[in-house]
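Before anything else, here's the structure in question.
For this depiction, one protein chain was excluded, whereas all remaining protein chains were kept in their positions.
We call the chains A and B, going by the order they appear; numbering starts again at 1 in every chain.
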Amino acid sequence: MTTTSEVKRLYVKGKKRKVLVILSALIVLLITIVISISLGSGSPRFMEAARVILSKIFPFLEINPGDTNTQNIILQFRLPRIVLAIIAGAGLAVSGASMQGVLRNPLVSPFILGISAAAGFGAALVIVLGIGVFGPYTGYIKVASAFIFSMLAMLMVYSIARLRGITSETVILAGVAVGYLFSAMLSIIQSIASQYAATEIVFWLLGSLTKVTWEAVLIILPLVLVAITLMIRHSWDMNVMGLGEETATSLGVNSRRVLIVCITLGTLATASIISFTGIIGFIGLVSPHIARMIIGSDHRFLLPFSIVLGAILLLCSDTLARLVLMHSELPVGIVTSLIGVPFFIYLLLSRRRLFWH
Amino acid sequence: MKKRTVVLSVAIIVLVIAALAYATLVYVPSETAPEKETITVVDVLGVAVEVEVPVERIISLASDLSEIICALGSEDKIVGRDATSIFPPSILEKPVVGESSYNPNLEVLLELNPDLVVSDSMLTSETRQMIEGAGVPVFISTTGELDPRSTVTAINLTGQLVTKFGLILGEEEKANEIVDYMESYEDLVNERIKNLTPSEKPLVYYEWYTPWYSCVTASVTHSGGINIAANETVSFPTLSPEYVVEKNPDVIIRMISSSDHDVADFQTMREEILNRPGLSGVKAVKEGRVYIYDYAVRTGIRIPAGLLYWAKWFHPSLFEDIDPAAIHKELIQRFFGIELEGVFAYP
Partner (left out) sequence: MKLVINGLSFSYNSITALKDVELELGFDEVLSIVGPNGSGKSTLLKCIDRILKPSQGAVLIDGRDVANIGLGELAKIIGYVPQSSTSTFPFTVFDMVLMGRKPYIRWIVSERDKEIVAEILKFLGISKLAARHFNELSGGEQQKVIVARALAQQPQILLLDEPTSNLDIKHQLEVLGIIKGLTRSRHLSVIMAMHDLNLASRFSDRMLLLKRGCVFAVGTPESVLTEENLESVYGVKSHVTNSVLDIPQVTPIEPIAPGVEDSEESK
């Protein structure tokens, strides 16, 4: 007969194991960072990179950082990209996990409110109108436009969902509708765009970290950090919401409020990221899935693990995108999409096995 | 219930038949006019186009082709243009048939009763078939970067094109004059750079309309430079910023499309590149050899101006006596009869 202390001990052991998994993932992330900073089409490798970074952090050690070009390659190109890949991967993954949790649907991605199409439309609008018009500010205006239209899409989804009451079903349906609307508008813009603009729009939609600057990192970082922190605080609520709306209410959770708060936070984080990078798909969908398979559905562990996993996935994808072609770059969105294919095939096959159990 | 379905089916069948009838009537090829000489010119896609010469009514769907036709003194033969054809300014009076060659309004186009439609390769093959199906020949060519890997010089290609247009428009003499003019400058540049060793040629980073977007074009070589993207697998690669910095180019050239040719646009673009994070240690930036040009000077018969601008930027000492801006002005005055205004290259 199992005693109460034995039951408790088993539970605690399970939790400790999960913490260990997260810590291991962090170590993997660290290794990935080291590998990433040592590779690139420029010549600096690990030693050169180490010298540059250490000389910046510990100037009193008087380490020789190498010539200007080497420093620039590490500090202006590789480092901001790695930092942003981590933040973006983390942000997309945790947004995906949160939205899957509150919408009770593991197939939901952070773009569920149609914000990928809306952001694409916003950027395309500026690209088409702005050739010559906005001059050096085109970049900023493009980012702002993508973000504004993402938020607009979110508001539209809430307004439509409210007609029948905001629940997971109405939000998902409204999100699909709004997504189609902006998709159509985006297509219209693409059809009238000049050759140059059309190409630029296509590249934007593919998602890329090539043009990342420290400026962008400084804007995205606080937004995503705040959103992540607040979403993690709702971990328990997400656990309870997975039991169904009635049970959640009986356990004291205001489903509607938690739903709106978490979706808004996730959308904010995602919109902040994709307004700069373009549409990077699959990370927000795949990371939570893999995380759940390894660490379970307790959101207190799922969210932090998704964060680390998402960072690893996007960092690897971006490093691949930088290295696959020798001197040029693949848009990172292509690499992440390619990851998705074998993943979903695996999912298809493994689900069958579980079912037969 | 049954009766309604029958009525509905009949109505649908009638509508379908009506639509088909309308389509065939509209697109039936028109009668060919009698008694004109026919020549065959091969366009850039290898299609042998049969044209009755001299052509009296042309629709041009590409800006550089419109310019060539005007330079050959046949502006009055243009009955329709695309929205990107805006030079010379007098062409703006001509009716617009579409935004670009990609999607022209076929009804308007055919209503203008052209003898020939000229376009760049953005015109889809389906659209081409539809125009030819209506009895109008279509000639496709371009002076732009159609095949950036081609080693045939841009001037050579354009020269061939001008000659063909001369035949089509009955302006062979004028065509020869233009070709000679262009080739004289090409010879001039070749003469001065032919003995340069590779180490004497500058490494050039050629940036298109968006950061890190480059082109493998051999045009850089024709002006005496070495394109750092020359060996890329993709014709228009997005270069890795690291690679550009690693290569440490001596010269950076960047294309913009400035609608009012205001020097401020060029200055802003140059500032952006000079201040772009990560480029501070690159030779071109340190020595200020960052040059911005308007894409117009590398299209059509204006290519000599572009060639000379680039040559002078790559080898200032070898081309000290050449003033590309003045030559550009002279070209425009001579072949278009108008005064050139605005900035097309900076500095």
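List of remarks:
Simple rule for what comes next: a residue touches a chain if its C-beta (ideal position, glycine included) is under 8 Å from a C-beta of that chain, and two chains touch if they have at least 3 such contacts.
Bear in mind that the values here come from a model prediction, so they are computed numbers and not experimental data.
Only one of A:78, A:292 or A:327 touches the absent chain when the whole complex is considered: A:292. In the complete complex, the hidden chain is touched by one of A:25, A:52, A:198 or A:253, namely A:253.
The hidden chain makes contact, of the residues A:113, A:141 or A:240, with A:240.
Against the chain not shown here, chain A presents residues 1-8, 10-12, 14, 101, 104-106, 233, 236, 239-240, 242-244, 246-247, 249-254, 292, 296-298.
In this section, only the chains that are shown with their structure count from here on.
A straight line joining the Cα centres of chain A and chain B is 41 Å long. Taken together, the chain B residues at the contact with chain A in this complex read 84, 99-100, 102-103, 122, 209-212, 229, 232-234, 237-243, 245-246, 248, 257-259, 265, 268-269, 271-272, 277-282.
The residues of chain A lying in touch with chain B in their complex are 40-43, 67-69, 71-73, 76-78, 131-132, 135-136, 191-192, 194-196, 200, 203, 208, 210-211, 213-214, 322, 325, 327-329, 331.
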